[in-house]
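A protein chain is absent from this complex, but the other protein chains hold their places.
All chains are identified by letter, namely A, B and C, in their written order; residue positions are counted from 1 within each chain.
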Amino acid sequence: MPEPTRKRVTDIGPPHYEQFLPPAIKENYGKWLYHEFVKPGVLMHVSESGAKLFTVRAGGSRLMSIQKIRMICDLADKYCGGYLRFTSRHNIEFMFTDPTQIDPLIADLAKIGHPVGGTGRSITSIVHTQGWVHCHSAATDASGIVKSVMDGVIEHFTHSDLPAKCRIALACCLNMCGAVHCSDIAILGIHRRPPKIDHANLKKTCEIPNVSASCPTAAIRPGTVDGMPSVVVEEDRCMFCANCYTVCPSMKLNDPLNDGVSIWVGGKVSNARHEPMFSKLAIPYLPNNPPRWPEVTDAIINIINVWKGHARKNERLGEWIERIGWPRFFQMTGIQFEKLHIDDFKHAGLTFKRSAHLMF
Amino acid sequence: MPEPTRKRVTDIGPPHYEQFLPPAIKENYGKWLYHEFVKPGVLMHVSESGAKLFTVRAGGSRLMSIQKIRMICDLADKYCGGYLRFTSRHNIEFMFTDPTQIDPLIADLAKIGHPVGGTGRSITSIVHTQGWVHCHSAATDASGIVKSVMDGVIEHFTHSDLPAKCRIALACCLNMCGAVHCSDIAILGIHRRPPKIDHANLKKTCEIPNVSASCPTAAIRPGTVDGMPSVVVEEDRCMFCANCYTVCPSMKLNDPLNDGVSIWVGGKVSNARHEPMFSKLAIPYLPNNPPRWPEVTDAIINIINVWKGHARKNERLGEWIERIGWPRFFQMTGIQFEKLHIDDFKHAGLTFKRSAHLMF
Amino acid sequence: MADKLPPTPKLDELEKGPWPSFVSEIKMAAKSSLASQDLLGLLERSYNEKIGHWKHGGIVGVLGYGGGVIGRYCDLPAEFPNVSHFHTVRVNQPAGWYYKTDALRKICDIWEKRGSGLTNMHGSTGDIILLGTRTDELEPIFAELTAIGFDLGGSGSDVRTPSCCLGKSRCEWACYDTMALTHDLTQSFQDELHRPAFPYKFKFKMSGCPNDCVASVARADISIIGTWRDNIRVNQDAVLEYTKNGLNIQKEVIAFCPGKCMEWDGKQLDIDNSTCRRCMHCINVMPKALRPGKDTGATVLIGSKAPIIEGALLSSVLIPFWKPVAPYTDLKDLMGRIWEIWCEEGKNRERIGEFIQRMGMGNFLETIGVEPIPEMVAHPRENPYVFYEEYLVEDDEEEGQDKN
Partner (left out) sequence: MADKLPPTPKLDELEKGPWPSFVSEIKMAAKSSLASQDLLGLLERSYNEKIGHWKHGGIVGVLGYGGGVIGRYCDLPAEFPNVSHFHTVRVNQPAGWYYKTDALRKICDIWEKRGSGLTNMHGSTGDIILLGTRTDELEPIFAELTAIGFDLGGSGSDVRTPSCCLGKSRCEWACYDTMALTHDLTQSFQDELHRPAFPYKFKFKMSGCPNDCVASVARADISIIGTWRDNIRVNQDAVLEYTKNGLNIQKEVIAFCPGKCMEWDGKQLDIDNSTCRRCMHCINVMPKALRPGKDTGATVLIGSKAPIIEGALLSSVLIPFWKPVAPYTDLKDLMGRIWEIWCEEGKNRERIGEFIQRMGMGNFLETIGVEPIPEMVAHPRENPYVFYEEYLVEDDEEEGQDKN
């Protein structure tokens, strides 16, 4: 086995979590018996010992200033003996044993602009990535769309009023840092124009053989342009993966006129009921329309409403679609099915409908 | 549209079926209302008109002599006004309207060696191919195994005593002429030794470039052997598809020491309940052991017995396995799971277990 | 001639047991056929040596036809001269495999005179297989067959002999007339059937309902499977009757319904037909109580095949609901368009199902002029590698530009 490495004093690793556990949690670690939803955003966990722990979950804007973190620390000091945690979806959780503290805390959170919710059959925070705030690859912004969509669906954050959980995620390019590929609804930044090649600089900045080799569809080959050694792209073959751009800055994919987002639906991660599923393409393209991306927000609200109106209790979006069939999903949401929806990558044939199980 | 072709008097096509329909069928064509199983091998179809048609299904040996066909014709003349039909699985059906004829016909069929059955929740005739009787590609015989297996499972032909239908098929090589790939149980002739090359004749009989190109795994390349231009096979890469042999007789795959059969289970074709499914590998290799292939027969009887003993009513073999899981299938049948069961062809990754849905 | 039968101790073992014996059949034929006698000897040898004794077939056939005969030669012609040639003749069966005995007897007579006396009733594509004759018998056999109204089936890179379930002739579930369609297509495509001109074989199979009793979805380039668009017809009294006779509807029917669209309250069976998948299960279990709807037709699927070489395929939906109306011009037109592009761009030995995968279903549909619809896919794409076909350029923001 690889030996634990302590060769340099540097590698101290993260602090041990134990020092950060609230006393009620330390005492009941591994002894929890069941939980109840007190109200949206508020959980009660009951221990074998009879102890009760209340958790208030506040929606986080993942991009946070130190000023805000300090305000949140103030609340944790005030209500939770200085303990708090963040969730796997970037929300903030406050835990304490005295239920009378619930409402005051919620009121204080409201004051600093943080709603409480995201538990049970709800929409919780959108897992997302950097977008124009930090990444060179981004085909769209992340935080702006996320803010707009959450504003639009906030009632489903603060109320547990959906057939089941609905997980939304956003990634600003095909690298899919948020791992959006298994989300109930995924928003994906996309390029739609083949690389604009900076022929003047390409030879200087990149190795030509590496650039050609980077293209999974072999669309790129070495060539001389305007007397300079560079590469040529067969545009028909480009599927906009941006792999060439990842290895070479002179192969720019970012393009204001053609970048935008696509919407994917029906993925899930949990093993509950159905095995985990990938999300599937619902809308091939919506424009980048900052600051509020109304087309994206509307499209998502529409999908959620149709699902909410028709699914059975417990049916995640993808499970519902699987029962009613994709043709009806397209029909009910009014989304146009087109050639682009049909897979043409390497396992495409396995996505064809290979039976007579049809609904009319 | 392609014009119907009548350019040569030759192309008369098959006789029109109408002239061969028994009167009771002509009269009730398209008017059938429902059917009942009178007893194994005997169906009653009832028409809107109230007419009743009885069908007696006799097991056929697909390989039949004209002598036997004439005997069968005699029975059709005696009981059915000279009409008869064959089924899509090579059985023989006698149809008439007088139920008192059922038992005498069955008795007469017994005299010429043909059992009655194959209806309802039963095993019916094995769809199969040519084997050593006629095909150059065969890795095993067809008729001999089929006869041996049917002898072993005949009680499930003559009694409708299984959880559901069980369709067995045999193909004597990977060409799979019987389309065995969607059978409850498939018996598949296989080669296991890379081509033995007839270097002396290869150049004469085949085009070397065609031979190399024929190999899907690129195991074959041109080469000079004993001074003669021929081909060389990288044996590790051979997956025994025999595609090289199909294009070149000097690439012999047939090999008495290594040929044999593999057993595949869990396929189906109907849309009833589950969508159609491919069969999956159960036993990678059983030897050719003529004349009665006892290993094959035993293996199949074992699988059927385990299924019969545990499946729910209506569960085809593959549906049952899907419910109980493959680990339990291997455990219950005592079949050893091994590396060869794991797919390594082009969609292999899609067959890995990509969830925590496990049974212990 | 019976006393001349070679000793076949191994094969004789296969005359034992209850199932009809093909060895007995060969022995019967051997009474009047030297070829069948030699076949017995040769097969016994294969049983001893565990290997076949046939060579690759050459191209043999009848004049003007490119298919219908499979050439076959023995690799031990000196020892077994009567099977040195042992070609099979594929005779196109009548739709539904119905016969009058006189027709069958006439075939037997021809085959007694000119062949081994052995047949397959039928081959797995559906033909009558006449098993084993010599090259010089082929023309006479063909002449005599056409004289009694039979013709050859397909082989090679052509339309193969279409086949079908018995459909409306004896089945209450047939949603269209499979035999009529099969006969019509077979007649219409005689040229395509007899004169191979395709990249590879092309098979049609017709089933009257989703039970698919000719296994069309697994082994036909075009699979036509009957179905209905309206509601399952329910006779509630008959449902009750079944339950009284011991049927447990919850366990045996509802638990298996893939549409999860049935409810049973002990008195009334409710079906939400909008999510019924037309799987047939409930109807199969209660044929007296349930029936397919009245607005019947067929689903047309495309592309199934055996595994050689890219892996097996099942057929996939091309037309979710098609109303088969003779002379089926719409379907034949579509076939014309499909064959045109396949003949033009298909590779040698590339079945249509593989071809569609290679060119992409979307592109294929575009070429044959069929709209893409969600019924054609199990689900939309999961991977994000979309070939967007147009993009805007700076100079002219308003106009799309075709990438191609």
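Criterion: contacts are C-beta pairs under 8 Å (C-beta built on N, C-alpha and C of every residue); 3 or more make two chains touch, one makes a residue touch a chain.
Small disclaimer: the values here were computed from a predicted structure and weren't measured.
Counting contacts over the entire complex, the absent chain touches A, B, C. Considering the whole complex, the residue from C:P307, C:P320 or C:G346 that touches the absent chain is C:P307. Touching the missing chain, out of B:L75, B:A164 or B:C241, is residue B:C241. Residue A:L84 is the one among A:V42, A:L84 or A:A219 that touches the chain not shown. Chain A meets the missing chain through residues 1-2, 4-8, 10-17, 19-22, 25, 29-30, 32-36, 45, 53, 55, 59-70, 73-74, 76-77, 82-88, 90, 92, 95, 113-115, 127-129, 131-136, 138, 141, 143-144, 146-148, 150-151, 154, 157, 171, 174-179, 181-182, 216, 241, 243, 249, 254-256, 259, 269-276, 278, 288, 290-292, 312-314, 345-347.
Taking the whole complex into account, chain B touches the unshown chain at residues 174, 176, 181, 188, 190, 192-194, 216, 235-236, 238-241, 255, 257-258, 262, 266, 278-282, 284-285, 323-330, 337-345, 348-360. For chain C, the residues touching the absent chain in the complete assembly are 255, 260, 307, 311-312, 382-385.
Definition applied: only the chains that are shown with their structure count from here on.
Centre-to-centre separation of chain A and chain C, using mean CA positions: 47 Å.
Residues of chain C in contact with two or more other chains: 210, 212, 217, 225, 258, 277-279, 314. Listed for chain B are residues 271, 275-276, 346-347, each touching two or more other chains.
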